[in-house]
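All protein chains but one are shown in place.
The block that comes next holds subunit A.
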Amino acid sequence: MSVVIVGYGMAGARFAAELRQRDPRRTITVFGAEPTRSYNRILLSDVLAGKLSEDDVPLAEPEGPLDLRVGVEVVDLDPAERTIRSDDGRTTRYDTLVFATGSLPMVPPVAGLTRPNATLIDGAATFRTLDDCRKIVATAATAKNAIVLGGGLLGLEAARGLAMRGLNVEVLHPRRQLMERQLNAEASQLLVVTLANLGVSVRPNGVAAEVQGTERVEGILLEDGTELPADLLVIACGVRPQTAVAERAGLEVGRGIVVDDRMRTSDPHIYAIGDCSEHRGVSYGFVAPAWEQAKVAAEVICGGTSRYLGSRQVARLKANGVDLATLGDPHLDDERAEVVTFTDVARGTYQKVVIRDQRLVGAILLGDNPTVGTVTQIFDRDLPVPNDPRSLLFGGSGDAAPATSSPNATLCNCNGVTTGAIVRAWVGGARTTADVVAATRASTGCGTCRDVVESFVAELADEAATEEVVA
């Protein structure tokens, strides 16, 4: 049985690895439209920031027979014949076809942004592929002023990266607040301040009207008439699932290619995973769901009974110096929802958790937040939240050091010697540290508590002296 994968990005490569793990000998045919082997798209913001090089981004390739056709795009699908045609003119038969075509960046209809042939003018780039990243980095080498269109996750990561390269960076966000699906006004405002401290300025309600410059970007004219100089323009205005081939072939397509819980499309021989798919009405734009889907598809294709039931959405901003996590839907505020928030403007911290029926349904965690790991796991596993939801924000109750006046306080861990035991030794006639040690074995293990034992004995001596005076 031949399995053909269309798309060699994060989803396609993961699926190939999952399939290989279950079936070490089968030849896997993969088409990748980009001219490179598979790479880790998540890391492009680190490449853009200059922290990683291109050599750091390739994904580990599965061992075993792989018919890899990179730089080749699939242009047509004939489900009746079970063949696909690629832009190198070849036709390939499949028994099972897997769409993992991902998504395409959206380019806003701004005057002057594109040439007549629909390509972007020099100095402007989307931020999706390694090639995009190369273009941005090359332009950034000589650029001074960068403008990022779009204040979503990707736009902010790009902006932070460019700022780390020393460029003046301004983010134009068409609405009043950043990441409006994930953040609220308060969090957005704090994020703007945090970013400003990192050299990224954000212009809310910043709508580009026109790109200035003929052959290359020279500036931006905003709808409000402001003119901004720019020699680099990064477009991060969202993505849409890449579904064209599937749609033309008559597969059911909504926002993405519609799949069932087995990741099967309307044609039982064809699957779709990752950004290009739509499961129960949701097209995810994240790696974690794509990898879960890749696993389910591989299991199903190998005869397993695995089912995909949807993923919990966790968005994490990957930008050095900004710690931001948003989970689920933080905007829910019906009467069943319990909302707990905490703001600390001075420390750039904002936290909001939304609880319904003892379950966490949404959260915003901005700034240094020690509970982010725990909160994410509670959300991921749909665990009941603690009775006191404040522990979600601040962690468990503090663990005060035991007071040495308590008779149960252990002074010497190695030998389990309590203050009570030392007092008893004192009462029994031990008057020096050496006597006390001999009687109790305190400090005879690792020796770390020697000072504490000495000062405790000194305290006892002081108290005894005082009592004698009083007496």
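Following the convention adopted for this analysis, a residue touches a chain if its C-beta (ideal position, glycine included) is under 8 Å from a C-beta of that chain, and two chains touch if they have at least 3 such contacts; residues count from 1.
Methods note: contacts and distances are computed from a predicted model.
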Hidden chain of the complex, named as in its UniProt record, picked from "Molybdopterin oxidoreductase family protein", "Anti-sigma-W factor RsiW", "Polyketide cyclase / dehydrase and lipid transport" or "Glycine--tRNA ligase alpha subunit": "Molybdopterin oxidoreductase family protein"
Of A:I121, A:V282 or A:V314, the one touching the omitted chain in the full complex: A:V314
Selected residue (touches chain absent from view) among A:S2, A:T36, A:Q212 or A:S391: A:S391
From A:N184, A:S306 or A:N415, residue that would touch the chain that is not displayed: A:N415
Chain not shown: contacting residue from A:M1, A:A60 or A:A80: A:A60
Subunit A, residues in touch with the chain not shown (by the definition above): 40, 42-43, 46, 51-52, 56-60, 287-288, 314, 316, 318, 323, 368-374, 376-378, 380-381, 383-384, 386-387, 391, 396-397, 399, 413-416, 441, 444-448
